[in-house]
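All protein chains of the complex are present and in place, except for one that has been dropped.
Each chain carries a letter (A and B) given by its place in the written order, and its residues are counted from 1.
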Amino acid sequence: MRKCYFDHVATNPVHPDVLEAMIPYFKEEFGNPLSVYEYGARAKNAIESAREKVASLVNAKPAEIIFTSSGAEANNFALRGIALAKQNEGKHVLVSRMEHHSVLNSARFLEKSGFAVTYLPVDKKGFVDPETVKKSITKETTLISVIHASSEVGTIEPLKEIVNVAKEKNIVVHTDAVATTGNIPVDIRDLGVDLLSMAAHQFYGPKGAGALYIKQGLRIVPLIYGGIQESGRRAGTENVPAIVGMGKAAEIAEAEIQKRMDCLLPLRERIIDAMSGVDRVYLTGDRKNRLPGHASFCVEYIEGESMLLLLAAKGIFSASGSACSSKALKASPVLLSMGVPSSLAQGSIVFSLGSGNTSEDIDYLLNEFPAVIKRLREISPYAQGWGDREEGGQECTVKE
Amino acid sequence: MYSERVMDHFTNPRNVGDMEDADGVGIEGNPTCGDAMKIYIRVRDGKIVDAKFKTFGCGAAIAVSSMVTEMVKGKTLDEALAISKEAVAQELGGLPPQKMHCSNLGADALKKAIEDYRSKQAK
Partner (left out) sequence: MKFVENVKPDVITDIVYMMCPMHLLKLQEQIKELDQGQILEIMTDYDGALEDIPSWCEKTGNEFLGVEDSGDFYKFYIKKLAR
């Protein structure tokens, strides 16, 4: 049976050259970069070389790159590190409603610690309006965090305009660029952001390596205390193999980025065009300003997890924002913030393409997916319309 | 995540459909929450002779609906009322803990169908 992996925003296979670059650092080059003898020196050189490559990918200086264990850690580090560093200037932070949990939960932690947080609303395409950002800024605002592109609906945010608004008031801007770095051009000088999070496994590097770009001169309180790794900003014996892998992946990404986009865009367009012909299937996010390999929909009258299971039985692997497909049984807050009604949000399905996906894979998907929808609609009590349902409002009162 | 029997009842659900002139209809759940079940029963001489369902929901929800409609066939109304969420889950070879509420939904939708039948009878 054909196997089609369409969940690249969840994770990716490691590029073979990346794996090859990493292996020595598991075997004979196992040194600790802080050790004074040759093993240490070689390990240190390896991570510094990786740092240069990651910096080059985003047009930063090597000293501006701090390695972390993940994108989530980079996000936590940015939010807490800047808010705490600037708390004498003010205690107000703005985050968008499109953010990943690692940003939202960091913001909630700041709220519990005495900070004020404004969760910026978004429009129905998932865009944050720079005017809304402007209106939300107060004298107390010290940090704004807006995701570069949502992995749920693919929408690419107008970061440059948001940065311009922030710069008028000298406010620091962070962006979660985990879904974009290595997949579309990301240039910190062009964007103008002060901090940027990235994760290696989103561009065919290993899991366990991420990085935070911190503009030179910006003060930040460390998240992880300990020794002097990462210039005293992030302690812990470095995950040398993963960092080396991240560097190699960054090098390959920089060389191939246009090729990646050119390859994925037509595949994405085929899916979106074909699905626009299926009754009651709605594209989520913006039609044009979206990640090149991202096609996300809400399918009316059926539920996401059941779609995923039927597709998986056919060898097609994707994701959903429905409550039942989440471990926490809560529907995607991103979809709800975009104004998608709860019942429709349950029919969420996300296809995120990557390297390895071919035109034949898309043929297969477009052959199987409409049949899955038809089958589930046959089972659904709502196939003729929502008319039947209880007037439960938007409140979910499921009893355990 | 799901047992073989759950997957079987999900991919090959029994008794899917609407029932014209059903003797009792029960609806439980809410699409805003992600699960909603509609169970129809036909009753003759105090026994459920046929049952059908339509469900909006996840793998567990569809499997539960299929199992419940299988379990009630041939049972008296009181026997059917005694079917608990645990019994349904057990027949399915177990459900993951976070999906137990689906078997609750199934048992409750069935109860509502029986109540609906009884209230129609009372008129």
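Throughout what follows, a residue touches a chain if its C-beta (ideal position, glycine included) is under 8 Å from a C-beta of that chain, and two chains touch if they have at least 3 such contacts.
Quick caveat, the model's predicted, so the values are computed rather than measured.
Although it is left out of the displayed model, the omitted chain contacts the following shown chains in the full complex: A.
Although one chain is not drawn, the whole complex shows that of A:Pro16, A:Gly114, A:Gly217 or A:Gly387 it is A:Gly217 that touches it.
Note on the undisplayed chain: of the listed residues A:Ala235, A:Leu366 or A:Ala383, the one touching it is A:Ala235. Subunit A residues in contact with the hidden partner, per the touch definition given at the top, are 81, 85, 88, 217, 219-222, 225-228, 231-233, 235.
One rule holds for everything that comes next: only the chains that are shown with their structure count from here on.
The distance from the centre of subunit A to the centre of subunit B, with each centre set as the mean of the Cα atoms, comes to 39 Å.
Every residue of subunit B that touches subunit A in the complex is listed here, in rising order: 2, 7, 10-11, 13, 16, 27, 29-38, 54-62, 98-101, 104. By the touch criterion given at the top, residues 301-306, 309-310, 313, 322-325, 327, 329, 331, 341-343, 346, 378-382, 386, 388-390, 392-400 of subunit A touch subunit B in their complex.
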